[in-house]
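Below is one structure; the comments refer to it alone.
A single protein chain has been omitted; all remaining protein chains appear in their positions.
All chains are identified by letter, namely A and B, in their written order; residue positions are counted from 1 within each chain.
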């Protein structure tokens, strides 16, 4: 699998995942291990939708491997605007690079694009589809802080639209994890995702109140509830207020609870949580670099 | 000539062209030849007009030479907006870089700018003017696939406005090439270009129908017919339909015909051509990298 493209976390076996996480841990412990390894190699960044974090993180990862990046730039200044197909765009760009990172608004676009290129292609988000490197860094952060075996995790917030959440939940079925989903009724995990998790033999429970389960958790993964999901501001504020974590909320949590968030946060986690030992969301963001270094190093091939 | 700036393909002698193409072929065959050669050197990208391909291709070329790039960014966020002259802009930027690539909407701007700087400046398109590195990669692709001597080439599509076409036609007068121009009457090669080609002793014929000449061609160079050249949509569609190539069209072509296109294409070449052995337009785009590596390496000076 990891010899060619990375399109979906769903394609990753437990062995694939552990290979990336182990290599990321080795790189994190000793960055010199891979320094200069990809000197003179080039990663193309093709972002058909804006992204700060994912792009900077891949860019930093490639550069810390000794490599370089070339950026397609904003879509409105590109050939796409002249009516070029995605297939043509990636076929041209593969000539400029040794690997491609693609973000695109259409679900399935990464799979489609990968069929036209010979260099490794990483899906960095395809609409409501997948964003597998985010899942890998989430798993890495969980493993470093709580371990991936005998894990009890709570996933809270917008579970209906959150691509990150669906992908993580799927990936966790590879491990011995009990998953608790906490959300308002209107933002519940979609039926299709629940079905898939059930099929995969996942241990899943749903809640509307974080208090019901907080004391059992090893990890609490919070996501943003977006204003635009609600017809009325009043309704949004009510819901957002109930699914907000602060230092006081966490007094009922185990001492070693790890709190995660894919960021950016707006109001879901109060700033007073930042000072607690629970807060691991900045570390989680930072983990994007070693995880993507490991991923790129594997995809590009260690030898030259 | 190639010791200082590259402003126009018209200034290039056959020896200059062959020096670049020979070096590009050597680099293409063995990229290690120049790897790390320009470590710590910086190329400034000054694009006053958007460009995906040309910019990424120069960027990739410089980085594969071990060098780096700095990008002026979009004009609307630059000092240009505060009323700065082009001469001042390039005089400041030459302090940040060892060479400059300039694209600017005004014809003659590259020549003007080059008079104010001491570092090598490459014209990457000046309005209706020149884009010499495109011409070099076109020549390289022709040479690799059909040879530049005893060549019969057809150039088809918008011959009136196509900067790429004019520049290529001029450059081909350095070689033993028969040039066939195929276009609707309304998009015929301008009189001034025909005059120049005649003066240079070129062997030129014009056609309105590709069938008249297809069986004789070694290379068919297709260009995009732009909607905005026609007052009415209906007229555009009629013309575009007649100057469109598909696999069926090519059945009448010699087996070893090379089909080229500067890309992006919209509808001029049907996707079913991609699968044929004629299709060389992606290879042509990819050739931008070794050709620009060779060009930059020569302009920057191999030694330090």
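Observations on the structure shown:
Note that a contact is a pair of C-beta atoms (placed from the backbone, for glycine too) under 8 Å apart; a residue touches a chain by one contact, two chains touch by 3 or more.
In this text, all values refer to a predicted model and were calculated from it rather than measured experimentally.
When the missing chain is restored to the complex, the residue among B:15, B:30, B:84 or B:107 that touches it is B:84.
Although one chain is not drawn, the whole complex shows that of A:60, A:85 or A:249 it is A:60 that touches it. One of B:16, B:49, B:68 or B:283 touches the chain omitted from the figure, and that residue is B:68. The set of chain A residues touching the chain not shown comprises 31, 35-36, 50-53, 55-57, 59-60, 63-64, 66, 74, 224, 263-266, 282-283, 285-289. One chain is missing from the display, and on chain B it is touched by residues 39-40, 42, 44, 68, 70-73, 76-80, 82-84, 88-89, 91-97.
Keep in mind that, in the parts below, only the chains that are shown with their structure count from here on.
Spacing of chain A relative to chain B, judged by their CA centroids, is 40 angstrom.
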